[in-house]
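Have a look at the structure that comes next, please.
Every protein chain but one is kept in place in this view of the complex.
Chain naming follows the written order as A and B, and within any one chain the residues start at number 1.
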Amino acid sequence: MSIETDNPLPSKEKKITPQPQTPWKTSGTERASSLIFILAAAAASYMTVALTPMKGILPLTLLFFIFAALFSFIRGNRSRGIVAGQDSAAGVVMAIGMFVALLPIASILYTTVSKGLPGLHRGLLFNDMSAATPTDPITEGGLSHAIVGTFVMVMISLAIALPLGLLTAIYITEIRGRFTRPIRFLVQAMSGVPSIVAGLFILSAFVYPITKTFSGLMGSLALSILMIPTIARTAEEVLRLIPEDLREAGLALGGTQWRTVAMVVVPAARSGLVTAVILGIARVAGETAPILLLTGGGDQININPVEGAMGSLPFYIWKSFFFGSEEAVARGWAGLLVLLTLVLILFATARFFSTRKVR
Amino acid sequence: MTMSTTPESLSAKQKELEKKMTEERSQSHTAPASLASVAQTKVSRPAGAKRLGTGLEARGVHAWFGKNHVLSDISVDFASGTVTALIGPSGCGKSTFIRTLNRMHEFIPTAAMAGEVLLDGKDIYAPGTDVTKIRLKVGMVFQKPNPFPSMTIGENVLAGLRLAQLKSTNKDDLVEECLIRAGLWNEVKDRLDEHGGALSGGQQQRLCIARSLAVSPHVLLMDEPCSALDPGSTLRIEETISELAESMTIIIVTHNMQQAARVSDYTAFFLSDGGPGEMVEYGKTSEIFSNPKDKRTENYVTGRFG
Partner (left out) sequence: MICSSSVHPFATPDCDSCPKMRLMPAPQALADAPNLPKPRVITTEPRLSDKVFRAVVTAGGLSSLVILGLIAVFLAYQGFEILVTEGLDFFTSSKWEVITDEYGDVVSYEFGLAAMLVGTMLCALVAVFVAIPVSVASALFLSFYVRGKLKAILIGSVDLMAAFPSILFGFWGFFVLMPRAEYWAMLINKYLGWIPLFAVDERVFTRSPFLAGLVLAVMIIPITTSVAREVFDQTPLDRVQAAYALGATKWAMIKAVALPYGRGGVVGGAMLGLGRAMGETVAVYTVLNIVYDINWQILFGAGGNIASLILLKFGEARPLEVQALMAAGLALFLLTLLVNFIADFIVKKSGKKGR
């Protein structure tokens, strides 16, 4: 509000506007008392562990949680009664739940990075394992064959899964025929198909009756089964966000449904569909079980998907860990780190595209 | 679904009132005269009923959303046992003001305020105040009826007790009393075990009023309680308001000036000229509608803008 000093209205005195306040926010003293009470819970749990036969991190953590909830209950109860006590204890319990859920993420990231870093070397991304044995020093060989194999297989499976997944999503959101509900359920059921069952299916339907040999293509087929539901569900969510007016506008201009979908609806959802594709790739890039059943897992670069064994990141990791020598385990961690980095990049890219979706 | 189900349950007095209202509505285009007359001929409430609390007072209340100053320097003393209507065009801060009175304002993440709100003489924003106790004393009825769908009608009435874990000696009596006071008892007494969603909009809103009454608040805030309802339900709720005002302080936000004239003892007119909302005029309802002091108030109540 601007106060017009040049032309003051007689009824309006010049007022001093007070500063905005937020009296409901936690004040400094409350923060300090929270800190004291957390320290008290920590001290109490430490004392208990020190004075009783219970030892170790687990009882310490558990006791800390129990004491934290108990103390916050007492604190709330004393200041504002039993209801407030329950409320603050409940808040502590929720925070503990969040902490427990996040702890493994931190542990997984830390373990993979700390154990995988020593295994990284310049040749890792350019050499394959054809000339190196698992007991060779870690600087020998690399996983170029695994990266190439994973790339080839993921691309082939994407070529199969993208059209099918997208068509499924379009059926659900655009055609809305009588199969809409069953198809939605089937897509959900398909996302629950165990990956090893997908592998067995390809084995029984293609490998035994037709090709009689393991190859990258067989792995891709199994991966595409796992990819279709991810793409279909994400694409469906995105297409659902496209406003109905847009479709009606297209139809009202005399466009056929085909042209409306192809030229209005799908382009409007473009960046969301990119997210769907990336999430689909992230879903299958580290998939292990069907790869172990179907690809044969070679040690050298093979870009021919229909002939010969094809290596891949999960296979490389699996093989390294189960070989068990010190060097092989180091290779396994390095492989996991590469896989984790790949997933992180894919995830960040998907995030980037999904935040730009059409409103 | 107009004028719900049981006309025979309306008393003769209610019918008479309805007739009067219909007449008024038919002549609403001659607004100033009729509004003023409504405001003056309103039946005065019997004094002497037991009153809860000593009222509510706002002192220099300001409100912000982020950097946006939406409400400037509002000071009103709401006496116990009165109905105060807040009128004014959309976006002038009426709803924001009413939400500062029971500390619902702070649910908007960027919200801030200044000033004091005194409930029975104590500042509700003072440090260490238990906000849940404030909200128990200052009840609120929202624009859209919002009964809890997972609870039955009876459970909805008792929801406040359950939420705050208050003891009640006789729950059945309390449910009956609250529903009678909210004017809903006759319509729902045989189906207290049905879910709250089974009622019509007007019945749901009266259920929400009954729900607020169960914790015996000293003040009842109503944020456009009738804007989503049909005329019949509106009438029933206005009657409820008149009856409730015998024992508590009621503050009602309304866009309907006839409603303000019908139900309120005092009226506050809010206005925003692009800047923060301000209270232009406050006074007895009869004064505001018949003889407003401020030109802007007159323009508004005579329907020249807004």
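Convention: a contact is a pair of C-beta atoms (placed from the backbone, for glycine too) under 8 Å apart; a residue touches a chain by one contact, two chains touch by 3 or more.
No experiment lies behind these values; they were computed from the predicted model shown.
Visitor: Which shown chains does the chain we cannot see touch?
Guide: A, B
Visitor: Kindly state which of the options B:Ser200, B:Thr234, B:Ser264 or B:Ser286 is in contact with the chain not pictured.
Guide: Checking the options B:Ser200, B:Thr234, B:Ser264 or B:Ser286, the one contacting the hidden chain is B:Ser200.
Visitor: For the chain that got dropped from the picture, name the residues of chain A it touches.
Guide: On the chain A side, contact with the omitted chain comes from 56, 58-59, 83-84, 86-87, 90-91, 93-98, 100-102, 104-105, 107-108, 111-112, 115, 163-164, 166-168, 170-172, 174-175, 177, 179, 182-183, 185-190, 192-198, 200-201, 203-205, 208, 225, 228-229, 232, 256-259, 261, 279, 282-283, 285-289, 292-293, 314, 317-318, 321, 332, 336, 339-340, 343-344, 346-347, 351.
Visitor: If the missing chain were put back, which residues of chain B would it touch?
Guide: Given the touch definition above, chain B has residues 1, 102, 104, 107, 109, 132-136, 139-140, 142, 144, 146, 148-151, 159-160, 162-165, 194-195, 197-198, 200-201, 208, 211-212, 215 touching the missing chain.
One rule holds for everything that comes next: only the chains that are shown with their structure count from here on.
Visitor: What is the distance in Å between the mean C-alpha positions of chain A and chain B?
Guide: Distance between chain centres, rounded to whole Å: 48 Å.
Visitor: Per the contact definition, I'd like the list of chain A residues that touch chain B in the complex.
Guide: Going through chain A, the ones touching chain B are 1-2, 15, 17-24, 27, 79-84.
Visitor: Show which residues of chain B lie in contact with chain A when the two form their complex.
Guide: Interface residues on the chain B side: 60, 62, 64, 69, 72-73, 103, 106, 111-115, 125-128, 130-133, 164-165, 275-276.
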